[in-house]
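Of the protein chains in this complex, one is absent; all others appear in place.
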Amino acid sequence: MQELRELAKKLLLEGTVKVVIGYAEGRRGVLPIFAVTPGEAGRLIFDPRCVQNLATYLSPRREQVVALGRPAVVVKGCDARAVAGMIRESQRSRDDLVLIGVRCGGVLADPVSAVEVSEATVAARCPGCDARVPKHVDHLVGPLPPAPPGTSALDARIAELEALSPGERFAFWRSELEKCVRCNACREICPMCFCVRCVADKAQPQWIESSPHARGNFAWHMTRALHQAGRCAACGECERACPAGIPLNLLNRKIARVVAERFGYSASGDPESPAPIGTYRPEDGEEFIL
Amino acid sequence: MSEAASTSTETGQAGAIEPRIVAFVCNWCTYTGADLAGTSRIQMAPNVRVIRLPCTGRIDPVFIIKAFERGADGVIVSGCHPGDCHYLAGNYHARRRFTVFREIMSFLGIDQRRITFSWVSASEGRKWGDVVNEAVARVRALGPFVGYRSLVEKPNAGA
Partner (left out) sequence: MTREMHISEPDLRVLAEDLVRGGTRLIGPARPPGKDGAVVYREVKGLDEIVLVGDPPARSLKEFFLPPTEVLFTYRQKQGDVELAPAPHVFPPQVVLGARPCDAAAVSVVDKVMDWDYHDELWFGRRQATTIVSVACSGGDASCFCTAVGLAPDVAKGSDVLLVPVEGGFHAEILTEKGEVFVAAHATRFAAGGRSEAAMAYRAAARGKAEANLRADPAKIRAFLESSFEHPIWEGIALRCHGCGACAFVCPTCHCFDIVDEAESVATGARRRNWDTCQAAKFTLHGSGHNPRKGQDCRIRQRLMHKFAIYPGRFQEILCTGCGRCVRICPGGMDLLEMLDRIGREPAAPGEAGRGAP
(Lines give C-alpha, C1' and ligand atoms only; values in the text may rest on other atoms or scores of the structure.)
Protein backbone atom coordinates (compact mmCIF):
# COMPACT_ATOMS: atom_id res chain seq x y z
CA MET A 1 0.00 0.00 0.00
CA GLN A 2 2.73 2.35 -1.05
CA GLU A 3 0.26 4.99 -2.24
CA LEU A 4 -1.32 5.16 1.21
CA ARG A 5 2.00 5.26 3.03
CA GLU A 6 3.45 8.00 0.79
CA LEU A 7 0.32 10.09 1.21
CA ALA A 8 0.39 9.69 4.98
CA LYS A 9 4.05 10.59 5.21
CA LYS A 10 3.48 13.66 3.04
CA LEU A 11 0.58 14.86 5.18
CA LEU A 12 2.68 14.52 8.31
CA LEU A 13 5.82 16.11 6.88
CA GLU A 14 3.87 19.04 5.48
CA GLY A 15 2.22 19.53 8.85
CA THR A 16 -1.25 19.26 7.27
CA VAL A 17 -2.09 16.77 9.99
CA LYS A 18 -0.47 15.79 13.27
CA VAL A 19 -1.61 12.18 13.27
CA VAL A 20 -2.76 9.64 10.72
CA ILE A 21 -5.23 7.13 12.13
CA GLY A 22 -5.05 3.96 10.08
CA TYR A 23 -4.47 0.23 10.10
CA ALA A 24 -1.22 -1.63 10.71
CA GLU A 25 0.00 -5.17 11.23
CA GLY A 26 -0.03 -6.19 14.88
CA ARG A 27 1.16 -9.26 16.69
CA ARG A 28 -1.95 -11.26 15.85
CA GLY A 29 -3.63 -9.36 13.06
CA VAL A 30 -4.56 -5.87 12.03
CA LEU A 31 -4.99 -3.14 14.59
CA PRO A 32 -5.61 0.63 14.56
CA ILE A 33 -2.54 2.85 14.86
CA PHE A 34 -2.02 6.54 15.46
CA ALA A 35 0.97 7.41 13.32
CA VAL A 36 2.61 10.70 14.30
CA THR A 37 5.92 10.24 12.50
CA PRO A 38 6.71 9.34 8.89
CA GLY A 39 8.33 6.18 10.23
CA GLU A 40 5.12 5.09 11.85
CA ALA A 41 3.20 6.05 8.70
CA GLY A 42 5.33 3.51 6.87
CA ARG A 43 3.45 0.78 8.73
CA LEU A 44 0.05 1.64 7.25
CA ILE A 45 -1.74 -1.08 5.34
CA PHE A 46 -5.14 -1.74 3.86
CA ASP A 47 -6.52 -5.19 3.09
CA PRO A 48 -9.70 -7.20 3.76
CA ARG A 49 -8.60 -7.78 7.34
CA CYS A 50 -9.11 -4.07 8.09
CA VAL A 51 -12.56 -4.42 9.60
CA GLN A 52 -12.38 -1.73 12.29
CA ASN A 53 -14.29 1.50 11.83
CA LEU A 54 -11.69 4.13 12.64
CA ALA A 55 -14.25 6.95 12.58
CA THR A 56 -15.03 6.18 16.20
CA TYR A 57 -11.63 7.54 17.21
CA LEU A 58 -12.74 10.99 16.04
CA SER A 59 -15.20 11.35 18.89
CA PRO A 60 -14.48 14.46 20.98
CA ARG A 61 -14.91 12.29 24.06
CA ARG A 62 -11.57 10.65 23.35
CA GLU A 63 -9.43 13.36 24.86
CA GLN A 64 -6.07 11.64 24.38
CA VAL A 65 -6.74 11.26 20.66
CA VAL A 66 -7.97 14.85 20.36
CA ALA A 67 -4.77 15.96 22.10
CA LEU A 68 -2.66 14.46 19.32
CA GLY A 69 -3.86 17.20 16.99
CA ARG A 70 -5.50 17.49 13.58
CA PRO A 71 -6.07 13.96 12.26
CA ALA A 72 -6.18 12.24 8.94
CA VAL A 73 -8.22 9.05 9.07
CA VAL A 74 -8.32 6.09 6.72
CA VAL A 75 -11.94 5.31 5.88
CA LYS A 76 -13.82 2.67 3.93
CA GLY A 77 -17.19 3.64 2.52
CA CYS A 78 -19.08 2.51 5.60
CA ASP A 79 -16.63 4.34 7.86
CA ALA A 80 -17.09 7.49 5.77
CA ARG A 81 -20.83 7.36 6.48
CA ALA A 82 -20.02 7.40 10.17
CA VAL A 83 -17.71 10.40 9.76
CA ALA A 84 -20.46 12.19 7.81
CA GLY A 85 -22.86 11.44 10.65
CA MET A 86 -20.50 12.90 13.22
CA ILE A 87 -20.05 16.05 11.14
CA ARG A 88 -23.79 16.32 10.50
CA GLU A 89 -24.39 16.24 14.25
CA SER A 90 -21.64 18.75 15.03
CA GLN A 91 -19.25 16.40 16.76
CA ARG A 92 -16.40 17.31 14.42
CA SER A 93 -16.09 19.94 11.78
CA ARG A 94 -15.17 18.97 8.24
CA ASP A 95 -12.25 21.39 8.13
CA ASP A 96 -10.77 19.69 11.16
CA LEU A 97 -10.22 16.44 9.34
CA VAL A 98 -8.46 14.93 6.39
CA LEU A 99 -10.31 11.88 5.05
CA ILE A 100 -8.30 9.26 3.19
CA GLY A 101 -10.80 7.05 1.40
CA VAL A 102 -9.81 3.50 0.49
CA ARG A 103 -11.51 1.56 -2.29
CA CYS A 104 -12.92 -1.61 -0.78
CA GLY A 105 -14.12 -5.02 -1.94
CA GLY A 106 -15.46 -6.20 1.35
CA VAL A 107 -13.86 -7.20 4.63
CA LEU A 108 -13.57 -10.53 6.39
CA ALA A 109 -16.01 -11.76 8.99
CA ASP A 110 -13.10 -13.29 10.92
CA PRO A 111 -9.98 -11.26 10.15
CA VAL A 112 -7.77 -13.32 12.45
CA SER A 113 -8.16 -16.69 10.78
CA ALA A 114 -9.27 -15.84 7.21
CA VAL A 115 -7.16 -14.04 4.63
CA GLU A 116 -9.08 -13.78 1.37
CA VAL A 117 -12.57 -12.57 0.64
CA SER A 118 -14.95 -15.24 -0.61
CA GLU A 119 -18.64 -15.91 -0.24
CA ALA A 120 -17.88 -17.97 2.84
CA THR A 121 -15.47 -15.55 4.52
CA VAL A 122 -16.90 -12.12 3.69
CA ALA A 123 -18.57 -10.12 6.46
CA ALA A 124 -22.37 -10.39 6.28
CA ARG A 125 -22.91 -6.67 5.83
CA CYS A 126 -20.65 -6.32 2.77
CA PRO A 127 -22.51 -7.95 -0.16
CA GLY A 128 -24.54 -5.38 -2.05
CA CYS A 129 -22.47 -2.47 -0.75
CA ASP A 130 -22.98 0.77 -2.69
CA ALA A 131 -20.09 2.64 -1.04
CA ARG A 132 -17.10 0.72 -2.29
CA VAL A 133 -15.57 3.95 -3.54
CA PRO A 134 -16.02 6.42 -0.68
CA LYS A 135 -17.22 9.86 -1.74
CA HIS A 136 -16.82 13.15 0.10
CA VAL A 137 -13.24 12.29 1.03
CA ASP A 138 -10.08 14.34 0.46
CA HIS A 139 -7.99 11.58 -1.05
CA LEU A 140 -8.77 8.22 -2.61
CA VAL A 141 -6.22 5.42 -2.61
CA GLY A 142 -5.93 1.80 -3.59
CA PRO A 143 -7.14 -0.29 -6.48
CA LEU A 144 -10.82 -1.24 -6.64
CA PRO A 145 -11.16 -4.93 -5.76
CA PRO A 146 -14.06 -6.97 -7.16
CA ALA A 147 -17.42 -6.49 -5.46
CA PRO A 148 -18.01 -8.56 -2.32
CA PRO A 149 -19.39 -11.92 -3.46
CA GLY A 150 -22.75 -13.38 -2.62
CA THR A 151 -25.88 -11.81 -1.22
CA SER A 152 -26.48 -10.45 2.22
CA ALA A 153 -27.10 -13.17 4.76
CA LEU A 154 -28.57 -10.43 6.94
CA ASP A 155 -31.53 -9.78 4.65
CA ALA A 156 -32.28 -13.49 4.37
CA ARG A 157 -32.21 -13.88 8.15
CA ILE A 158 -34.40 -10.81 8.65
CA ALA A 159 -36.94 -12.29 6.24
CA GLU A 160 -36.93 -15.55 8.19
CA LEU A 161 -37.59 -13.70 11.43
CA GLU A 162 -40.34 -11.57 9.91
CA ALA A 163 -42.11 -14.73 8.82
CA LEU A 164 -42.39 -15.92 12.42
CA SER A 165 -45.25 -15.07 14.75
CA PRO A 166 -44.64 -12.30 17.30
CA GLY A 167 -44.38 -14.91 20.05
CA GLU A 168 -41.72 -16.85 18.16
CA ARG A 169 -39.76 -13.70 17.43
CA PHE A 170 -39.99 -12.71 21.08
CA ALA A 171 -38.60 -16.11 22.09
CA PHE A 172 -35.73 -15.72 19.63
CA TRP A 173 -34.76 -12.27 20.84
CA ARG A 174 -35.20 -13.27 24.44
CA SER A 175 -32.71 -16.09 24.02
CA GLU A 176 -30.27 -13.72 22.31
CA LEU A 177 -30.68 -10.74 24.63
CA GLU A 178 -30.46 -12.91 27.74
CA LYS A 179 -26.79 -13.34 26.87
CA CYS A 180 -26.14 -9.62 27.08
CA VAL A 181 -24.04 -8.69 30.11
CA ARG A 182 -24.38 -4.91 29.52
CA CYS A 183 -20.69 -4.43 28.93
CA ASN A 184 -21.70 -1.60 26.56
CA ALA A 185 -19.09 -2.57 23.97
CA CYS A 186 -21.73 -1.95 21.29
CA ARG A 187 -22.15 1.59 22.55
CA GLU A 188 -18.50 2.42 23.21
CA ILE A 189 -17.30 1.30 19.79
CA CYS A 190 -20.12 2.94 17.83
CA PRO A 191 -19.09 6.25 16.23
CA MET A 192 -22.67 7.51 16.49
CA CYS A 193 -23.02 6.73 20.20
CA PHE A 194 -21.13 9.82 21.26
CA CYS A 195 -23.37 11.16 24.01
CA VAL A 196 -21.36 12.30 26.98
CA ARG A 197 -24.11 10.98 29.20
CA CYS A 198 -26.04 8.08 27.76
CA VAL A 199 -29.71 7.76 28.65
CA ALA A 200 -28.93 4.28 29.95
CA ASP A 201 -26.61 5.77 32.58
CA LYS A 202 -29.27 8.13 33.91
CA ALA A 203 -30.28 7.28 37.44
CA GLN A 204 -32.64 9.98 38.66
CA PRO A 205 -34.99 8.77 37.35
CA GLN A 206 -33.74 5.58 35.79
CA TRP A 207 -35.46 4.73 32.52
CA ILE A 208 -33.37 1.78 31.47
CA GLU A 209 -32.58 -0.82 34.06
CA SER A 210 -28.87 -1.43 34.31
CA SER A 211 -29.14 -5.05 35.40
CA PRO A 212 -28.24 -7.60 32.72
CA HIS A 213 -31.48 -9.54 32.90
CA ALA A 214 -33.62 -9.96 29.82
CA ARG A 215 -35.98 -7.16 30.84
CA GLY A 216 -33.22 -4.59 31.27
CA ASN A 217 -31.53 -5.82 28.12
CA PHE A 218 -34.68 -5.47 26.02
CA ALA A 219 -35.05 -1.88 27.19
CA TRP A 220 -31.41 -1.11 26.39
CA HIS A 221 -31.34 -2.62 22.92
CA MET A 222 -34.71 -1.20 21.87
CA THR A 223 -33.61 2.23 22.98
CA ARG A 224 -30.26 2.00 21.25
CA ALA A 225 -31.90 0.83 18.03
CA LEU A 226 -34.30 3.78 18.25
CA HIS A 227 -31.51 6.28 18.85
CA GLN A 228 -29.54 4.84 15.94
CA ALA A 229 -32.48 4.99 13.51
CA GLY A 230 -31.45 7.00 10.49
CA ARG A 231 -28.00 7.52 11.98
CA CYS A 232 -26.48 4.06 11.98
CA ALA A 233 -23.70 3.83 9.40
CA ALA A 234 -24.10 0.05 9.06
CA CYS A 235 -20.43 -0.51 9.81
CA GLY A 236 -21.15 -3.69 11.75
CA GLU A 237 -18.81 -2.84 14.62
CA CYS A 238 -21.43 -3.28 17.34
CA GLU A 239 -21.91 -6.93 16.49
CA ARG A 240 -18.18 -7.48 16.07
CA ALA A 241 -17.46 -5.97 19.48
CA CYS A 242 -20.16 -7.89 21.32
CA PRO A 243 -18.49 -10.50 23.53
CA ALA A 244 -21.75 -12.43 23.80
CA GLY A 245 -22.26 -12.89 20.05
CA ILE A 246 -25.63 -11.14 19.85
CA PRO A 247 -26.73 -10.54 16.20
CA LEU A 248 -27.10 -6.78 16.54
CA ASN A 249 -26.66 -6.20 12.80
CA LEU A 250 -30.06 -7.83 12.24
CA LEU A 251 -31.83 -5.22 14.31
CA ASN A 252 -29.91 -2.22 13.01
CA ARG A 253 -30.26 -3.30 9.39
CA LYS A 254 -33.98 -3.92 9.78
CA ILE A 255 -34.49 -0.44 11.17
CA ALA A 256 -32.30 1.07 8.43
CA ARG A 257 -34.65 -0.52 5.92
CA VAL A 258 -37.68 0.87 7.71
CA VAL A 259 -36.15 4.34 7.58
CA ALA A 260 -35.36 3.96 3.89
CA GLU A 261 -38.85 2.68 3.04
CA ARG A 262 -40.79 5.15 5.17
CA PHE A 263 -38.70 8.28 4.89
CA GLY A 264 -36.73 7.70 1.71
CA TYR A 265 -33.46 8.16 3.57
CA SER A 266 -30.33 6.06 3.75
CA ALA A 267 -27.25 6.88 5.79
CA SER A 268 -25.06 8.84 3.49
CA GLY A 269 -21.43 9.84 3.22
CA ASP A 270 -22.56 13.41 2.57
CA PRO A 271 -22.61 15.42 5.79
CA GLU A 272 -25.01 17.90 4.22
CA SER A 273 -27.83 15.41 3.72
CA PRO A 274 -30.48 15.94 6.42
CA ALA A 275 -31.08 13.22 8.98
CA PRO A 276 -34.58 11.71 9.10
CA ILE A 277 -35.17 11.77 12.84
CA GLY A 278 -35.26 15.38 13.90
CA THR A 279 -36.89 16.36 10.63
CA TYR A 280 -40.33 15.55 9.25
CA ARG A 281 -42.59 15.98 6.25
CA PRO A 282 -46.24 16.91 6.67
CA GLU A 283 -47.14 14.07 4.31
CA ASP A 284 -45.32 11.34 6.32
CA GLY A 285 -47.30 8.11 6.41
CA GLU A 286 -49.64 7.48 9.33
CA GLU A 287 -51.67 4.46 8.34
CA PHE A 288 -51.06 2.90 11.77
CA ILE A 289 -52.66 5.85 13.58
CA LEU A 290 -56.40 5.75 14.23
CA MET B 1 -51.28 0.41 47.74
CA SER B 2 -53.68 -2.47 47.99
CA GLU B 3 -52.67 -6.06 47.35
CA ALA B 4 -54.77 -6.10 44.20
CA ALA B 5 -52.90 -3.13 42.83
CA SER B 6 -49.58 -4.87 43.18
CA THR B 7 -50.70 -7.72 40.97
CA SER B 8 -50.86 -6.95 37.36
CA THR B 9 -54.46 -7.61 36.40
CA GLU B 10 -57.84 -7.68 38.08
CA THR B 11 -60.67 -10.05 37.47
CA GLY B 12 -63.73 -8.51 35.93
CA GLN B 13 -67.24 -9.53 36.76
CA ALA B 14 -67.41 -12.17 34.08
CA GLY B 15 -64.28 -13.85 35.51
CA ALA B 16 -62.13 -12.94 32.50
CA ILE B 17 -58.87 -11.22 33.36
CA GLU B 18 -59.22 -7.53 32.70
CA PRO B 19 -56.33 -5.88 30.90
CA ARG B 20 -54.55 -2.86 32.32
CA ILE B 21 -53.94 -0.21 29.73
CA VAL B 22 -51.83 2.90 30.09
CA ALA B 23 -52.63 5.86 27.85
CA PHE B 24 -50.06 8.58 27.16
CA VAL B 25 -52.04 11.54 25.87
CA CYS B 26 -51.32 15.12 25.00
CA ASN B 27 -52.83 17.83 27.19
CA TRP B 28 -54.25 20.09 24.51
CA CYS B 29 -56.16 17.67 22.33
CA THR B 30 -56.68 14.15 23.55
CA TYR B 31 -56.78 14.89 27.27
CA THR B 32 -59.39 17.55 26.64
CA GLY B 33 -61.23 15.22 24.31
CA ALA B 34 -61.22 12.53 26.97
CA ASP B 35 -62.60 15.05 29.42
CA LEU B 36 -65.38 15.81 26.96
CA ALA B 37 -66.11 12.09 26.67
CA GLY B 38 -66.53 11.98 30.41
CA THR B 39 -68.77 15.00 30.70
CA SER B 40 -70.84 13.68 27.80
CA ARG B 41 -71.40 10.47 29.78
CA ILE B 42 -69.97 8.34 27.02
CA GLN B 43 -69.68 4.79 28.34
CA MET B 44 -66.08 3.64 28.27
CA ALA B 45 -64.24 0.59 29.58
CA PRO B 46 -62.60 1.45 32.92
CA ASN B 47 -59.30 -0.29 32.19
CA VAL B 48 -57.38 2.76 30.99
CA ARG B 49 -55.05 4.79 33.19
CA VAL B 50 -54.42 8.17 31.60
CA ILE B 51 -51.08 9.93 31.83
CA ARG B 52 -51.15 13.54 30.69
CA LEU B 53 -48.20 15.09 28.86
CA PRO B 54 -47.88 18.47 27.22
CA CYS B 55 -47.51 16.97 23.74
CA THR B 56 -47.02 13.66 21.95
CA GLY B 57 -43.61 15.05 21.04
CA ARG B 58 -42.74 14.68 24.72
CA ILE B 59 -43.47 10.97 24.67
CA ASP B 60 -40.18 9.13 24.69
CA PRO B 61 -40.78 5.59 23.43
CA VAL B 62 -38.99 4.41 26.54
CA PHE B 63 -42.24 5.31 28.38
CA ILE B 64 -43.96 2.52 26.47
CA ILE B 65 -41.23 0.07 27.50
CA LYS B 66 -41.61 1.20 31.11
CA ALA B 67 -45.37 0.68 30.98
CA PHE B 68 -44.93 -2.91 29.85
CA GLU B 69 -42.20 -3.50 32.43
CA ARG B 70 -44.50 -2.30 35.18
CA GLY B 71 -47.39 -4.53 34.23
CA ALA B 72 -49.37 -2.85 31.48
CA ASP B 73 -50.99 -5.25 29.04
CA GLY B 74 -51.57 -2.55 26.45
CA VAL B 75 -50.61 1.05 25.70
CA ILE B 76 -52.45 3.89 23.97
CA VAL B 77 -50.61 6.92 22.60
CA SER B 78 -52.80 9.77 21.44
CA GLY B 79 -52.44 13.42 20.47
CA CYS B 80 -53.43 16.25 18.17
CA HIS B 81 -54.10 15.77 14.48
CA PRO B 82 -51.21 16.83 12.24
CA GLY B 83 -51.41 20.56 11.78
CA ASP B 84 -53.21 21.14 15.08
CA CYS B 85 -50.32 20.69 17.48
CA HIS B 86 -50.26 23.34 20.18
CA TYR B 87 -46.48 23.47 19.81
CA LEU B 88 -46.78 23.41 16.00
CA ALA B 89 -44.62 20.37 15.16
CA GLY B 90 -44.45 18.10 18.20
CA ASN B 91 -46.79 15.54 16.73
CA TYR B 92 -44.91 15.46 13.44
CA HIS B 93 -41.76 14.47 15.28
CA ALA B 94 -43.70 11.97 17.34
CA ARG B 95 -45.18 10.45 14.20
CA ARG B 96 -41.71 9.74 12.79
CA ARG B 97 -40.44 8.44 16.08
CA PHE B 98 -43.33 6.06 16.51
CA THR B 99 -43.18 4.90 12.90
CA VAL B 100 -39.73 3.59 13.72
CA PHE B 101 -40.38 2.44 17.26
CA ARG B 102 -43.34 0.24 16.46
CA GLU B 103 -41.17 -1.56 13.91
CA ILE B 104 -38.49 -2.09 16.55
CA MET B 105 -41.07 -3.49 18.96
CA SER B 106 -42.63 -5.65 16.29
CA PHE B 107 -39.29 -7.03 15.13
CA LEU B 108 -38.43 -7.97 18.71
CA GLY B 109 -41.73 -9.80 19.00
CA ILE B 110 -43.96 -7.39 20.89
CA ASP B 111 -47.39 -7.86 19.34
CA GLN B 112 -48.36 -4.48 17.92
CA ARG B 113 -52.02 -5.23 18.56
CA ARG B 114 -51.24 -4.30 22.18
CA ILE B 115 -50.43 -0.76 21.16
CA THR B 116 -52.83 1.84 19.82
CA PHE B 117 -51.88 5.16 18.24
CA SER B 118 -54.54 7.77 17.57
CA TRP B 119 -55.16 11.43 16.78
CA VAL B 120 -58.04 12.61 18.96
CA SER B 121 -58.88 16.30 19.04
CA ALA B 122 -60.39 18.24 21.90
CA SER B 123 -63.84 17.99 20.33
CA GLU B 124 -63.70 14.27 19.54
CA GLY B 125 -65.05 12.91 22.80
CA ARG B 126 -66.96 10.18 20.99
CA LYS B 127 -63.86 9.17 19.06
CA TRP B 128 -61.92 8.81 22.33
CA GLY B 129 -64.61 6.55 23.69
CA ASP B 130 -64.39 4.40 20.57
CA VAL B 131 -60.57 4.28 20.70
CA VAL B 132 -60.64 3.19 24.33
CA ASN B 133 -63.34 0.58 23.94
CA GLU B 134 -61.79 -0.89 20.83
CA ALA B 135 -58.32 -0.99 22.36
CA VAL B 136 -59.53 -2.65 25.55
CA ALA B 137 -61.44 -5.30 23.63
CA ARG B 138 -58.45 -5.98 21.43
CA VAL B 139 -56.00 -6.30 24.31
CA ARG B 140 -58.44 -8.36 26.38
CA ALA B 141 -58.58 -10.87 23.53
CA LEU B 142 -54.78 -11.10 23.52
CA GLY B 143 -54.67 -11.84 27.22
CA PRO B 144 -52.28 -10.53 29.87
CA PHE B 145 -48.80 -9.63 28.61
CA VAL B 146 -47.21 -12.43 30.55
CA GLY B 147 -44.30 -12.74 28.15
CA TYR B 148 -42.92 -9.32 29.04
CA ARG B 149 -43.32 -9.74 32.77
CA SER B 150 -41.62 -13.12 32.66
CA LEU B 151 -38.43 -11.55 31.34
CA VAL B 152 -37.24 -11.39 34.93
CA GLU B 153 -37.85 -14.40 37.11
CA LYS B 154 -39.38 -13.29 40.35
CA PRO B 155 -36.61 -13.57 42.93
CA ASN B 156 -38.92 -14.42 45.77
CA ALA B 157 -42.48 -15.47 45.06
CA GLY B 158 -43.61 -14.47 48.52
CA ALA B 159 -42.42 -10.88 48.46
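All chains are identified by letter, namely A and B, in their written order; residue positions are counted from 1 within each chain.
Methods note: a residue touches a chain if its C-beta (ideal position, glycine included) is under 8 Å from a C-beta of that chain, and two chains touch if they have at least 3 such contacts.
Since the model is a prediction, treat every value here as computed from it, not as a measurement.
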item: Residue touching the undisplayed chain, where the options are A:Gly15, A:Gly245, A:Gly264 or A:Pro282; value: A:Gly245
item: Contact residue for the chain not shown (choose from A:Glu6, A:Asp138, A:Asp155 or A:Glu188); value: A:Glu188
item: Chain not shown: contacting residue from A:Asp96, A:Glu119, A:Asp201 or A:Asp270; value: A:Asp201
item: Interface residues of chain A (partner: the chain not displayed); value: 26-34, 36, 40, 52, 56-57, 62-65, 68, 112, 181-185, 187-189, 201, 209-213, 237, 240-245
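In this text, only the chains that are shown with their structure count from here on.
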item: Separation of mean Cα positions, chain B and chain A [Å, integer]; value: 35
item: Chain A to chain B touching residues, read off their complex; value: 161-162, 166-174, 199, 207-209, 213-215, 218-219, 221-223, 225-226, 229-230, 251, 254-255, 258-259, 262-263, 276-280, 282, 284-286, 288-290
item: Footprint of chain A on chain B - complex, ascending; value: 60-62, 65-66, 69, 82-83, 89, 92-93, 95-112, 116-119, 131, 147-148, 151-152
